[in-house]
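Removed from the display is one protein chain of the complex; every other protein chain stays in position.
All chains are identified by letter, namely A and B, in their written order; residue positions are counted from 1 within each chain.
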Amino acid sequence: MNSLDLLTFARGTALNAALAVCAFGILLRLFEIFGLGRKADLSPARPTTPGSGWRTMYARSIPPPGMVRRDPVTYIAGYVFHIGLFITILLFAPHIELIREVTSLGWPSLPSALVDALAVASIIALLVLLAHRFSNPVKRLLTTGGDYLAWVLTLLPLLTGYLAYHHLLFEYTFMLALHILSVELLLMLLPFTKLFHVVSVFISRWYNGDISGRKGVAS
Amino acid sequence: MKTAHPFTSEPGTVGEGLAQRGVSRRNFLKYCSTLASLLALPAGMAPVLAAAIATARRQSVIWLSFQECTGCTESITRSHSPTLENLIFDLISLDYHHTLQAASAEAAEQAREQAMHDNVGKYLLIVDGSIPLGNPGYSTIAGISNHAMLLDSARGAAVIVAVGTCATYGGIPKADPNPTGAVSVSDIVKDKPIINIPGCPPIPVVMTGVLAHFLTFGKIPELDGLGRPKVFYGETIHDRCYRRPFYDQGKFAQSFDDEAARRGWCLFKLGCKGPVTYNACATTKWNDGTSFPIQSGHGCIGCSEPNFWDAGGFYQALSMPITPVQGTLAAAAAAGAAAGVAVTWHNRSKKSAARAAHQKMTVDDLKREEQ
Partner (left out) sequence: MTATLAKGINAFKEVMDAPIASFFSSCVHCGLCAEACLFYTESGDARFTPIHKIEPLRRIWQQEYTLLGKLGSMVGFGKEVTDAELAEWESLVYDSCTMCGRCAMVCPVGNDLTYMIRKMREGMVAAGHAPEGLVTATQRAISSGSPAGVKWVTVQAQIRRLEKQHGYTVPVDQVDVDYLVLMSSWEILNFPEYLGAVGRILNQAGKTWTLASDAYEATNSGIQIGSSDLARELVSRIVSAAERLKARCVISPECGHAYTAIRWDGPNLMGRPFGFEVKHILEVLDNLRRAGKLKLKNQKSLTQPLTYHDPCQISRRGGVYEQPRTLLNACASDFREMADTGVMNWCCGGGGGVSANERAEPLRMNVFKKKKSQIEALGVKTLVTACANCRVVMEEALEHYGMDVEMLGLTEVVADQLEEN
């Protein structure tokens, strides 16, 4: 199998397999969560409230006052990583083409050099977060093998994408194939690792906001 | 031919042949300079090349055509006329080429056998077209199967040059479902140096350049992992494309007739395979350096890459899935939901069982049983 064959495999069979596992897993996990049910709350909710599940879904993206100062590394590196990753995924022209093909939705892209810089920022942030995971006592206590797996799964697409774009390490076709395969690995394991927070964060934030909102608190 | 010709004109050499054809030294040096630059040699190498070529004995070449369309031959013969590229034929003694030779039938085959006999271990074997392994009868010459003829001809060759994507990688005959069981030269011949010059067809100056290199230096040029001369196949079309800045700026044509296309923006979204195609089209161009596909408004189809025909649609962007994924997604989601329902049912019965097993707690239960 040569590089183009590997790329063809990555764009064809492997992509289908990865999306299948990912879709299967996400649906399964959603059923696992919602299937456990939730008792209706019989206490009367406050008639007016500044909070709600929907509000917390987005509001929780902003750090509460004082928290950035308490843990600047996690917040700043966390923001740089997430923003860099989102932009790299969603505003790079080739990625948009893929999304357009699958969903028929498309939008304008950012210049490649800018996306490249953000991808580098994301990679650096990931490295910082890894170092912090080693050095911070709380993170060290909480860390499991799953955290390292998720870290590697996230780093690989960024790194292979960067190497492919800059024609480093291997020739482009092979690196591009590796890049796509690394994303496929990520997709396949996403539902079964902590990476599932990509989906479940909206559910947990909604519940949090709903629990507080009905009491009159915007959480 | 009034004056003494500047070439060394020993009988049987290339120089003699060129002199007989009235090629001026000026033109010959110009050709050698072009060749040197194509081969990425220093400019000072041109006279060395000229001397080497002029004094070289004409190389015996046997050209075999198997499952092919003659496009490769068309390419090499029609190149850059009336420039010196045509004269490359004077560098060699083309002893067998069943499209170009005058002889036919038994005489033709005799010519091949004669050349093989006379130049055993020294002749250059050029192959275009793939070799069918499915059934020997799929493609034969003079009743000899392509496979048998290749093995027979390869035995005494110094070097084999596979030209065109069919000979190098199987090409279109090998495309799915590969009805003839087509394979490439390198799939069959394992014990001879093979130079792959892929392309459908290959760029004429690349073919002639590689031959000239071999004649000049007596050895094969530096090859990459796919047996291609690095000097011509070292970079992707995309990296040398004059439209590359548009890609970097995120400026793309969305259709072949939109304003962006008229402005000459990048054709990535229209399926250009330039990013994964290693070839010299963007630098040497075609038809005497006139243009190449992207310049004329069409994306690269990646014809010089192995299995390019099966590597997704020509008009699908490189980042797009090759096969539609919507069906897969829907089926997988349905399966996930079905598994989810099963798990939910299991979880719910487990939770109900836990609820049924619940013993109402009283204050007396607050103290733990001592073990």
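By definition in this document, a residue touches a chain if its C-beta (ideal position, glycine included) is under 8 Å from a C-beta of that chain, and two chains touch if they have at least 3 such contacts.
The structure displayed is predicted, hence computed values, not measured ones.
**Q** When the whole complex is taken into account, which chains on show are touched by the absent chain?
**A** Within the full complex, the chain left out of view touches A, B.
**Q** Could you pull out which residues of chain A are in touch with the chain that's been left out?
**A** Residues touching the hidden chain, for chain A, are 28-29, 32-39, 41-44, 46, 49, 56-57, 60-61, 63-67, 70-71, 74, 78, 136-144, 147, 150, 192, 194, 196-197, 200-201, 203-209, 211-212, 215-219.
**Q** In the full complex, which bits of chain B touch the chain not displayed? Write them out.
**A** Output for chain B: 339, 343, 347, 350-351, 354-355, 357-363, 365-369, 371.
In this section, only the chains that are shown with their structure count from here on.
**Q** Once you find the CA centre of chain A and the CA centre of chain B, what distance in Å lies between them?
**A** Roughly 39 Å separates the two chain centres.
**Q** Quick one: in the complex, what on chain A touches chain B?
**A** Residue list for chain A touching chain B: 2-5, 7-8, 11-13, 15-16, 19-32, 34-37, 93-95, 97-98, 101-102, 108-113, 167, 171-173, 176.
**Q** Hey, which residues of chain B end up touching chain A in the complex?
**A** 226, 236, 238-239, 247-250, 252, 268-269, 275-276, 278, 302, 305-308, 310-312, 316-323, 325-326, 328-329, 331-333, 335-337, 339-341, 343-344, 347-348, 351
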